[in-house]
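The complex appears here without one of its protein chains, the remainder shown in place.
Residue numbering begins at 1 within each chain, and the chains themselves are lettered A and B in the order written.
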Amino acid sequence: MTTAATSDGHDVAAASERRWAIIVMVIIALLVAMMIFTGLKWAAMPPSRVETIDPRTLHIDGEFVESNLGTTVAADGRVVTRIVAQQYSFEPQCIVVPAEMPVTFRATSTDVVHGFVVGTTNANTMLVPGFVATFTTTFKRTGEHLMPCHEYCGTGHEAMWAKVQVIPARDFLARAGRGERLSCVSR
Amino acid sequence: MFLARRLVLAHFWVAFAGFLLAILLGEWQMYVRSPLHGWVNNPEHYYRSVTAHGTVMAYVLPTLVAMGFGYSICELALKRPLIGLRWAWAGFGLVVAGTVIAAATVAVGRASVLYTFYPPMIASAWYYIGVVLVVVGSWIWVALMSINLRAWRKANPGATVPLAMFGNVTGAYLWAWTSVGAAVEVLVLILPAALGLRDVIDAGLARVLFSWTLHAIVYFWLMPAYIAFYSIVPRAIGGRLYSDTMGRVAFVLFLVFSMPIGLHHTFADPQVGAGFKFVHAAMTAMVSVPTLLTVFTIVASVEIAGRLRGGKGAFGWVKALPWDNPMMLAVTFAFVMLGFGGAGGLINMSYQLNETIHNTQWVTGHFHLIFGGAIVIMYFMIAYELWPQLTGCATLPKGLVKAQLWLWFVGMMVLSMPWHLVGLLGMPRRMAYYDYTHPALQPQAWTVTASAIGGLILVVSAVLFVYVLATARRTSDSPAPFTFSAPAHAGERTPALLNTFGLWVGMMIALTIVNYGFPIVQLASLPGTAVPAISVGGP
Partner (left out) sequence: MERDRPYAWSNAGFRWSVIALVVLTVGSFLVGFVVLPAVHKDFTVAGLWESICRAAGVPARWDAGATAKGKGSTDVVVVPALARTGGGDAIGRGATIAVQQCSMCHGAQGASEADAPNLAGQYPEVVHKQMQDYKRGDRGGTFMQTIARNLSDRDIADIATYYNSLPKARTAPARYSDTTAPALVRVGDPLRNIAPCIACHGGTDHKLGAPWLEGMPGAYLVAQLRDFRSGARHNDSHAQMRNMTRAMTDGEIADVAEFYARRDKTD
């Protein structure tokens, strides 16, 4: 090959590479922009509110004591659901939430790492002992979801799941009297 | 080759033997989880198998392949005997010893903690000691790659490092730095608890340290495949490498951006702040750049092969490609799987979309497709390409090789596509039992059956792979000299920055400090986040 042909070919190659590199950077920028846009418009954010807690004394007093678990309407009107995960059950095992209202989940673990996902929704978090996981979501439709533990937590992992019942907001608010902790656990 | 023939063969044989055993375990898991089989009635066996399958496939197979391939490149690309052969054998010995120790501990049920071994679950100390030995053995390989390159540079001052070696050393440096996270987790946090010296452990800090390793390790796995894309594929199909420089750009981008993005594995974790999660997500977007660049460069190189064979027109060159050539099949399959797997990865990295699929079977389908599919199929080709050099055999039977590749591709697609779907339907990971008669699980049943069938095809392919290698016929002729791809434009000058590693390693370390420094120091200094360690698998 002559030098001129080589350097022409080289220039063509370099130019097409540069074009492709620009296309690639545009694609990447678009992806990141989408993340920023959804983060701003819908305030969508994975559970990222760092809060520490002592897993050894959860059952003794404080926010995650057994009688304080379940779904409640706080003084400022927010719906808050508190859950504790342990080997090998969620407490409460049947959770009631209203449809079409923002629900704040607060959950933690007493022993190993657990996690849960609610049905096919995006309510999804890890539960790391020593930390409280907080996130807010809204359930659009009524119905019942399975809420399995999705992080391996030992040989009983396959038995660890709860149910989430999404009931109409009206029914929920009617049941939720002042400060009561709701759940749908049968006894 | 000069000295490293038996060394490389040893690495590959242990890797592929482990691979065959682990894939049998994997198919067993898929089968007993599926509607095709009644419940195996022993959850501990299931989790034991998952631990063994994951440990071998994640820590043993790719490490040994990278090491063996690396030693080969040292000799074949630098055209000189390997320096440090004894150390290399020592490193291999450590890897094998570590594998045996870890595998034996898992086999007796004392380490069913899965290959991600998330504390506070703590297994027998022997399991972790085994993994540590494997990693230390690989560090010897890292050092030897660096030493061999330095010796070559002294003997060839100012010369351009051959592309294959450049990629090889990139992978080595990347691995050295990325393994630090898990090494610190195991040595500082886990082993003291496993040995009974402490009875508490900081689970949040351990997860963050593990995430340091957890993502970049996949780029360590990926480097041999990409080195093969650039330096072997064009030559093997009769083409030219479109751009040597772009190859180097891709490699250094991996070096810089593989590392400081691991927190995308902790998007759903409560111990990491939103700011760092976003930064890692944005930089994860950057790590898709070298793959996109690679796709362009390799497709262009393949196009050259097509046109050299007389292909004309915008798409006529595709028909003219050497479809009879196993390498052509492999690179096509690899890119198809890379396309799907990469798209899935983009969803995983998207800060908010990840919430839909975190810890569902989508994740499992994703990494089987992209690692087990796109990368491992190139591991096969690396073995096939090197086999005449290593064993003095004749050309491997083309029909069997192509059949093996087809089976792997079809099996992997059948395995992983339904898997992605069932993840969207909400199926959680790592469960020993599903009852498909339950109305909520009933729609998921067919996907698991399909995956089990795909897995069976993969087992056949894996057996065929080992068979082809094991029955390769020796000849008395010495093998043809091994060549790497020639660049399309001779006389292309490599910029000095793409001939050295200093800037890129510096960026990798700097970004790690910026992206991980505060989260790690913060978690380590928080009082009271150490929680009781929970021993698994008996005293």
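The rule we apply is simple: a contact is a pair of C-beta atoms (placed from the backbone, for glycine too) under 8 Å apart; a residue touches a chain by one contact, two chains touch by 3 or more.
Note that this is a predicted model, so its numbers are computed, not measured.
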- Task: Determine which one of B:310, B:443 or B:495 touches the chain that has been left out.
- Result: B:495
- Contact with the hidden chain (one of B:38, B:158, B:399 or B:481): B:158
- Message: So one chain is hidden, and I want to know which residue out of A:102, A:143, A:156 or A:177 touches that hidden chain in the complete assembly.
- Response: A:156
- Task: Just name the one of B:18, B:43 or B:487 that touches the chain not displayed here.
- Result: B:43
- List the residues of chain B that touch the chain left out of this view. 39, 41-45, 109, 158, 199, 256, 271-279, 282-283, 286, 432-433, 435, 438, 495-500, 502-503, 507, 511, 514, 518-519, 522-523, 526, 532-538
- When the complex is taken as a whole, what residues of chain A touch the one chain not shown? 32, 36, 39-40, 43, 45, 48-52, 56-63, 65-69, 74-76, 80, 84, 86-89, 91-93, 104, 106, 110-111, 132, 134, 154-156, 158-161, 179, 181, 185-187
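By definition in this document, only the chains that are shown with their structure count from here on.
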- Let me have the rounded angstrom distance from the C-alpha centre of chain A over to the C-alpha centre of chain B, please. 29
- Task: Would you pull the chain B residues touching chain A in the complex into a rising list?
- Result: 43-44, 47, 50, 112, 114, 118-121, 202-204, 207, 242-243, 246, 266-274, 277-278, 281-282, 285-286, 288-289, 292-293, 296-297, 300, 346, 350-352, 354-356, 358-360, 424-426, 428-433, 440, 488-492, 526, 528-532, 534, 536
- Note on the structure: Within the complex, chain B is touched by chain A residues 1, 3, 6, 9-10, 13-14, 16-17, 20-21, 24-25, 27-28, 31-32, 34-35, 38-39, 42, 44-52, 54-56, 87, 111-113, 115, 117, 119-120, 122-134, 146, 148-158
